[in-house]
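Just one protein chain is left out here, and the rest sit where they should.
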Amino acid sequence: MYVCVVQKAYQETDSVISSVSTKVKGFAFTNTSDMGPRVWDTADYVIPPQSDNSFFVMTNMVVTPTQTQSRCPELPSPSATCVDDCDCTEGHSNPQGSGIQTGLCENYSTTVQTCEVRSWCPLEIDAVLPKPALLAAAENYTVLIKNSITYPKFRFHGRNILPHINSSYLKRCEFNHATDPHCPIFRLKHIVSEAGEEFQDMAVMGGIIGIIIDWSCDLDSWAGKCYPKYSFSRLDNKHHVNNVAPGYNFRFAKYYRTADGEETRTLMKAYGIRFDVIVFGTAGKFGIVPTIVNLGAALSFLSLVSAVSDWFILNCMAKSDVYKKHKFTYLSDNSGTESISLGTSYGTE
Amino acid sequence: MYVCVVQKAYQETDSVISSVSTKVKGFAFTNTSDMGPRVWDTADYVIPPQSDNSFFVMTNMVVTPTQTQSRCPELPSPSATCVDDCDCTEGHSNPQGSGIQTGLCENYSTTVQTCEVRSWCPLEIDAVLPKPALLAAAENYTVLIKNSITYPKFRFHGRNILPHINSSYLKRCEFNHATDPHCPIFRLKHIVSEAGEEFQDMAVMGGIIGIIIDWSCDLDSWAGKCYPKYSFSRLDNKHHVNNVAPGYNFRFAKYYRTADGEETRTLMKAYGIRFDVIVFGTAGKFGIVPTIVNLGAALSFLSLVSAVSDWFILNCMAKSDVYKKHKFTYLSDNSGTESISLGTSYGTE
Partner (left out) sequence: MYVCVVQKAYQETDSVISSVSTKVKGFAFTNTSDMGPRVWDTADYVIPPQSDNSFFVMTNMVVTPTQTQSRCPELPSPSATCVDDCDCTEGHSNPQGSGIQTGLCENYSTTVQTCEVRSWCPLEIDAVLPKPALLAAAENYTVLIKNSITYPKFRFHGRNILPHINSSYLKRCEFNHATDPHCPIFRLKHIVSEAGEEFQDMAVMGGIIGIIIDWSCDLDSWAGKCYPKYSFSRLDNKHHVNNVAPGYNFRFAKYYRTADGEETRTLMKAYGIRFDVIVFGTAGKFGIVPTIVNLGAALSFLSLVSAVSDWFILNCMAKSDVYKKHKFTYLSDNSGTESISLGTSYGTE
């Protein structure tokens, strides 16, 4: 009972403390009218360049180069079209729009008039998404994941680059559940396909994939080694029903300054796959306290079990009469005995 | 007992695995002497552009444009003022200062002399913070939060865009505890006010707000549906007593290169609100093992209870005599009986 109170029973499990670092490798080539021929390397397509438990690989994009702070007619939409200036409200900002209205109605094209907005112009036109994805070659990128973990209570340290693996193997290996289950280098296409998805489909709109590293271990000395187990699953919702803003994308800008000091920017709407590395695990180790508590509770339950099973047999089973007779014969004998014995006792008092 | 040992009892709860993505929408307009008229969009005020479980919205700033690597006199402060070069130490870097001293004492203004430092010059002057906040319009930004969760043990998947919600609703809805508790689109002002704060106050110095999504669920089939519950609270400390560096701010720079190849930068001290999306939850489901252990332990406790309550009544209660008499009468009778019965028995031996 001392241990129960002082040790606050049931603490012989421990949660993992983990650190993850990732390194993506690979090149892609694009040749668009906007940007001309261009090679993309890690510094171009991993945004932000470092993060703690996830990394984003850009697979598709809408680029709007050379935007400046100015005024331009809004993109045509039911709420932006206008006939004259009265349809536009100075200072109004439509949540679906692209800027703050100036109150003027301007020609967007020869046939459509829209409200003018103050914004970064020209405006981004993201209605048409490149398909197949511009950086479709991303499927062949590889990522090295380094993961170190600690179970502080048990002073256990582990890492996903196992001690028996030598460096020449690491230079050429590639993760595969069947053949290379401990190689920490993953091909992006393989990760996505293990998660049950098609890389090229996902590359167009983007998404979120979980790389789950399970360090659940039995650290008792008689148990085996503690190795990480990898699994993969899509974390965002791929069904397009009721799906606002499907996929995964965000906008960022590269800012430039022209020779005469004016600021311009290149706006990128980046579509891509965010890989979240999720490390979890609970280590268990033999502890006398949980053993006692569980054993005790179980024992106590056993006495309940006999009572309940009796009740069950006596009342619910067919042929319960046989058992009942047998049981109660004995019981009534016994109680008879006792009453008589008591009677005798009282009599001799 | 078998189940207790092998199944390591008490594991019929499961922790959530979650993925979050966020998308902020809205425009703000500023007109300062430094930058002229300027519209701010998502790519300008969300820094960094993507992150996994939090997003930062800039609400106020101190801009120092066109800094270059050079030398300039330190900002006046008790530790930086000087009379002649002897007061300045070449190579010294004051932790409260702005760069590395060159050892010279220069005129900061016609009245003050300070030590010259090698740094990005001109130096940032952040003593005066714009009030009201420059991007006060941020209160009308909206954010769409997409959250998918999994309870791996129970193979339960959920997301905060519920199946019964249709997309036309999602185009116009806005979260409100009373009227739209399942709309995943939040107005920033509403979030902050639900956390018990005033947006415009917070916008000046910045802060951290937690958006807490609670997926605690009873997954048993007889229980109801599993829905997320949102709550909001300020996570940093708003009290200014003993508050070093109150609010939330950080510095970042945009780097430019002039026509003659010299590097310049625009330094931004960005104040704003960081929204941390905290997803938590424990799902519970009927499990035979915890049931047995808890029942057993409780049963065993019940026997303790009767002993303790007897002791309590006999010793601590007024009128305990009545009970005591009653109890002990019976007991003494009984023990009398027994002793006699035993006596008899011995006698017959």
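The first chain written gets the first letter, and so on, giving A and B; residue counts start at 1 in each chain.
We adopt the following convention: a contact is a pair of C-beta atoms (placed from the backbone, for glycine too) under 8 Å apart; a residue touches a chain by one contact, two chains touch by 3 or more.
Bear in mind the structure is a predicted one, so any value in this text is a computation, not a measurement.
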Residue among B:Arg118, B:His157 or B:Lys229 that touches the chain left out of view: B:Arg118
Touching residue (missing chain; options A:His92, A:Lys131, A:Lys146 or A:His177): A:Lys146
Hidden partner interface residues of chain B, rising order: 10, 47-48, 51, 53-54, 56, 69, 91, 93, 95, 99-100, 118-120, 208, 210, 212, 233, 235-237, 242-245, 248, 250-253, 255-257, 259, 265, 267, 270, 274, 276, 278, 280, 284, 290, 293-304, 341-342, 344-346, 348-349
Absent chain, residues of chain A that touch it: 1, 4-5, 8-10, 15, 17, 19, 21, 23, 25-27, 29, 36-39, 41-44, 46, 48-52, 137, 140, 142, 144, 146, 148, 150, 159, 161, 163, 165-167, 170-171, 184, 254, 256, 258-259, 264, 292-297, 299-300, 336-338, 340-341, 344
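By definition in this document, only the chains that are shown with their structure count from here on.
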Geometric centre distance via CA averages, chain B-chain A, whole Å: 19
